[in-house]
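Missing here: one protein chain of the complex. Every other protein chain is in place.
Here is subunit A:
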């Protein structure tokens, strides 16, 4: 077992991990931050997306020990300081960007990473950025709408395909 320390959602945390402990398991099992989901466990579905040092990564395909010293943000840290939903989360609610909700934490974290590097993405850019996030309920349409809305853009122009 090795000791790891990192900052998660602004708080310093530490724990003992095995070499094989994945970051997602450290977050969920040790820190009890179960908002980050494990969908496929093969780095394809994106339900486990968190930010490490500001970049979106798949927490099921990174070892906890490699996040030693890093700044990690998860869905639990996404809301505004007063506890209200942030702009992306609120837009997912307003535009019905989720049904079962399993993929939503990863979708919101990926959307946040996209809007940080591209504040006004086109519909095509959003679809392309979400290549690694799979939703089996919505058909993506309302997710794209939500992200357009969260970036302050008109969503009416997006026609159903």
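Structure notes:
One rule holds for everything that comes next: contacts are C-beta pairs under 8 Å (C-beta built on N, C-alpha and C of every residue); 3 or more make two chains touch, one makes a residue touch a chain; residues count from 1.
In the analysis below, contacts and distances are computed from a predicted model.
As stated in its UniProt record, the chain not included in the shown complex is "Carbon-monoxide dehydrogenase medium subunit", which appears among "Sodium-independent anion transporter", "Membrane protein", "Carbon-monoxide dehydrogenase medium subunit" or "Chemotaxis protein CheA". Note on the undisplayed chain: of the listed residues A:6, A:57 or A:88, the one touching it is A:57. For the chain missing from the display, the contacting residue among A:8, A:27 or A:49 is A:49, taking the whole complex into account.
Touch with the chain omitted from the figure is made, among A:30, A:68 or A:123, by A:68. Within the entire complex, the positions of subunit A that touch the omitted partner chain are 2, 18-20, 22, 41-43, 46, 49, 52, 55-58, 61-63, 65-66, 68, 110, 113-114, 129, 131-133.
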